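The other protein chains are all here in position, but one chain of the complex has been omitted.
Letters A and B mark the chains in the order given here, with residues in each chain numbered from 1 onward.
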Amino acid sequence: MNIEENGFTEDFQLETPLAPKQTRLQEFWLLFRQNRLAILGLFIFIIFFCCAVAGLFMTSGPDPLFDPAMIRLQEKLRPPLAKPNLDSLRHEEIPYLGFYLMGTDDLGRDVFARMLQGAWVSLTVGFVAVGISVLIGIFMGGIAGYFGQHHVRVHHILMMLVLISGAVLVTANFIRSGAVLLCLIPAYLFYSLRIQNRSGEKTSSLWAKFLYINAVSIDTLIMRLVDIMLCFPSFFLILTVVALLPASIYNIMIVIGLTSWMGTTRFVRAEFLSLREQDFVAAVKTLGAGNFRIIFRHMMPNAIAPVLVSATIGIATAILTEAGLSFLGFGVPPPHATWGNILSDGKNFIFDAPWLTFIPGIAILIVVLSFNLFGEGLRDVLNPKLRERH
Amino acid sequence: MQRSHFEIATMTIRRFLIFAPILLIIVLLQSYFWVPTYDEQTKGNPERLNEYITGSIGDASLLNPILTADSASSSIENMVFEGLIDRDEQLRFRGRLATSWEVFEEAYFYVNPSADIPRLGRADPETLVDFIKKAKQKNQTKNRELKDSLGFITDIFVLPPKTSWVTKPFKDPTTGKQKNINIRIRAPARIKLILNRVDPDFFQNLSLLLGKNYFESFNGKTYLMSDSEMEKVKLESYAGELLPAIEHNPVLLFHLRPGVRFHDGHLFDAYDVKFTYESIMNPKNLSPRIADYEPVKSVTVINPLTVKIVYKRLYSPAMGTWGMGILPEHLLNHNALKEEAHRLGKDSNTFSMRQSRFNRHPVGCGPFRFQEWKSDQYIILNRFDGYWEGPPNYNKYVFRVIPDRLTQEMEFYAGTIDGYDVQPHQVKRLEKDQRFQSFSGTAFGYTYIGYNIRRKPFDDPRVRRALGMAIDVDKIIDYVLYGQGERITGPFVKQTDYYNHNIEPVPYDPQGALTLLAAAGWKPDKQGWLTKDGNKFQFTLITNNGNDLRKAILAIAQDAWKQIGMDVHTDLLEWSVFIQERVNKADFDALILGWQMGIDPDLYQIWHSSQTNPYQLNFVSFKNKEADDLIIKIRQEYNHNRQVRYCHRLHEIIAKEQPYTFLYVGKWTAVLDKRIVIKTIDDAGNIRYEKIKPTKTGNYSFYFNKWIKLPEAPGFMLEG
Partner (left out) sequence: MISFIGRSVIQKIITLFFVSIVSFLIIHIAPGKPSQVDPMNPKFTPEVVERFQKEFHLDKPLHVQYLYFYRDLFTGETVSWKDNQSVLKKIWERFLNSLPLFIVGTIITWTLSFPIGIRSAIFRGQFYDRSATFLSYLLISIPGFFFAYVLIIFVVNQFHVPVIGMETFGIGDGASLPHIFMDRIWHLLLPSLLGATGGIAVLSRYVRSQMLEVEGQDYIRTARAKGLPPEQVHYKHALRNALLPFVTMFGLILPGLIGGSVIIESIFSWPGMGRMAYEAILARDYPVILTVNFVSAVLVLAGTFISDLLYLIVDPRIRL
């Protein structure tokens, strides 16, 4: 949000004395304030964020305030607010608050400590996964939208094939032959630079012409890639990859990220396609701005709105996806606690210790809901078509 | 006109938008009134008492005992198929399709013309036989063991010398090409002895009579000739295989039960046994049980009710393998499969038993006959009225697939399933319930933490022991297993004689652990972390996901080791990644895993030092000379008492070395409705009801065929 706003306020102040008195941020806030649900969402989101950060500090380090890994088997399944049985505990095992705020789980671990730690981990999973997907989405969508008409030539494709097969060979343990293929890449770069230097000369050989045939436009290429990715049912794809890869929190974040960038790509591409035709871009172009300046300084801030909305909702979805994976046993592995795996561990004890299910379940519900409502509010405010009142 | 038309259209749309969802919701909700409630299904349905419904997490894969090894499939196969023998309440063998059996031995040795026999000199075969016979009759030898061994001999034959050819593949060392070479064997005369029992020490004892070197000095190589340039060395390597000086051939002779019928009415006979064996060995069938039957030399049908199984070598686990369900030959033999392939329009050359319809419509001679299988829903078996032991009491055995533990439990509460794989914490809760009776018994599998002995610091037994001492196993049993487990100190099944009860479990003693670690050079640093030569005690403990108990132990062990200053990381891996990437490649520091044990004490694959390569089961790399010897001896010993002695010693060694921290042997637990009882009818025709009691070995379903559910819990429940 910041990039966008700063970029624009400056531009307007510099060039247009007739600019509205309100900055866009203020205008935005005015509109947003009217959506009480969204405000509620934002409020909860901020609380959650604070909890997560506080949780990170209180549950990590060599001697944490709340130790989420501390096992007290004799204190298992104590209900919320229960006082610990002081006789059976060593000094360091006594909970910091003097009682179990949210009870203990089946191994006697303090659920409150685990929830605190889980808040941070869940938040990280959501943010990193969405961060990855948004970055890829913006990158792909930007290229497709801006450089879309450029064509990939046959020699590009050939080189990519060489690169990919080289990489595959290396990963499949045929290191030597793979390395040879990979070595071809610098040679190719050198060659193409040389060709470019003497681009004035006409290359007349048939072979060279073949290499320079326009095979497919970049836009088509990227959109076909999006199509291919969309052909996989997303949860199923995530499940396949997560089940097949060694479980780790990073793999889960990366996989969720890598399988959800397609929507963003489409948004950004569509926005770029329409922005490219607009006058202000043409104006900047005639001023001689470079491609990157145009993209990042002028077009991106205008295209970011739908991305922000989908990112907010994406975080909510990622948290839910992680919970779903936990249910199937493929969530974030211990020792990291996430709300998803606290919930799915707790469900076995739903009759003996309902708080183990309801505390994380309701916590996820509230946080995800707040993200969704916030995202919805953003959408309403940022979409000028819906903004008009009649 | 126009306007009103619009209005009507508008109204219709509006109404539709309001009524369609309401209608939909009503239609969906009213279906509630048509559904039989749980009460109607259980109390309102008298047939329900004659059904036993069991709930399972997963479905069976195939219903063919020779093709499957998973537990869901075998639970059904055990009902449909019957083996030759099984184990009774005391875990002794009990005849099923076999009424009785004999175990004896055919022993062979080649006459060694170059050896001097004490008090006889060099002898031709006939003289040698006479010599042995005389020694047996005279009964004058002082050595008791030799006397015993000679006493076992019931018959001696001389096999005349014979010449034969074999073809062996051979890799030419110069060209590296694979080719076949022919070897001519001019075997000398051979003596065949029939012993009335299996005697692993027979030749050892016989050599007291024939001279120490009689068997060792037999040189098989001199009788081999190859037609080509093959070097002598190569030939020598075949000598042991082609002309072994001595050979033990244990024999199992089964007398089969007459008049037993398969579910389709066909009579069961010895050819079915032979066929089952051949199907397992048929490479086309890819049977996972092939290893059990590999030592079999031949299966011969003596007459339709007698089958003789000869083994290539001493192999004491052999007997247990014949509990395997017997397949009906007439439905699966070559012709039957060919016909089926023809009917399905498939290539009859590639069509194998794996593709047969039989695997989803099995026919055996067990107490229940197959009726219906809906994948991932249920398998229904009907009572087989022609069962040889008398039909079971239940009309139906139903296997319901309910993949979720919670809904499984709720169905059990409601009475729509009678049994399921109940979790320890659920037992705890259900125990108090008046409606249920619960059982538990020691299981056959144990859970352990295994250390990779190849890696430091686990190469030091003191460290391994200290690691075990840091974990409070009793607490794990009490709180994680709710008491549904027992401590275990070694690799044998606890309720068998093989288990050495004199060995004390590793005590919970963190201070003692620190002392031991200090002796091994690990001292706490300023922050309390154990260090040695500047290195922190740091390792990763892994296990597979999907097992809540192992996951709990993972967390507990990590915490316990942290208490004494070890920095332990943990990792949960998906099963097949865990096995293939970490266990098989021995790429781990420590892991939590369990072994499901057979009753037989054969530990070769898990503990023998030859099994430490990648993809083998001694992945912790346990190597101990004495243990190796004992493992081989146990494998070859047919005498129970001696086997027990070896096992106790092996148990001691393993407990001392602590390659595993043996944690606990779980209890299988079961909760049943109290109305389920054992119903027997005595000879006078009186019906008697008994409470279900587990057998001494802890098996509660041993009398399953006699079970029945009554409308009310019977009175003796209240008394007792």
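To be clear about the criterion, a contact is a pair of C-beta atoms (placed from the backbone, for glycine too) under 8 Å apart; a residue touches a chain by one contact, two chains touch by 3 or more.
Only a predicted model underlies this, so the values are computations on that prediction, with no experimental measurement involved.
Shown chains touched by the hidden one, complex as a whole: A, B. Contact with the chain that does not appear here is found for just one residue of A:Tyr96, A:Phe147, A:Phe296 or A:Phe327, A:Phe327.
Only one of A:Met160, A:Ile175 or A:Ile228 touches the chain withheld from this view, namely A:Ile228. Contact with the chain that does not appear here is found for just one residue of A:Pro246, A:Pro301 or A:Pro335, A:Pro246.
Among B:Ser61, B:Ser114 or B:Ser610, only B:Ser61 touches the chain that is left out of the view.
Across B:Thr276, B:Asn359 or B:Asn393, the single residue that touches the chain missing here is B:Asn359. Along chain A, the points of touch with the absent chain fall at residues 36-37, 171-172, 224, 227-228, 230-233, 235-236, 239-241, 243-246, 316, 320, 323-324, 327-328, 340, 343-344, 347, 350, 357, 361, 364-366, 368-369, 372-373, 376, 383, 385-386, 388, 390.
Although one chain is not drawn, its touching partners on chain B can still be listed: residues 6-7, 9-10, 13-14, 17-18, 20-21, 24, 27-39, 41, 45, 47-48, 51, 53, 58, 61-62, 69, 283, 286-292, 294, 354-355, 359-360, 374-378, 400-404, 406-407, 410-411, 414, 416, 574-577, 579-581, 583-584, 605-606, 615, 617.
Keep in mind that, in the parts below, only the chains that are shown with their structure count from here on.
Residue ranges of chain A in contact with chain B, taken from their complex: 62, 69-71, 73-74, 76, 106-109, 243-248, 329-330, 333-335, 345, 347-352. Residues of chain B that touch chain A in their complex: 405-406, 409, 423, 425, 429, 472, 475-476, 478-480, 527, 545-546, 548, 551-552, 554-556, 558-560, 562, 569-574, 577, 581.
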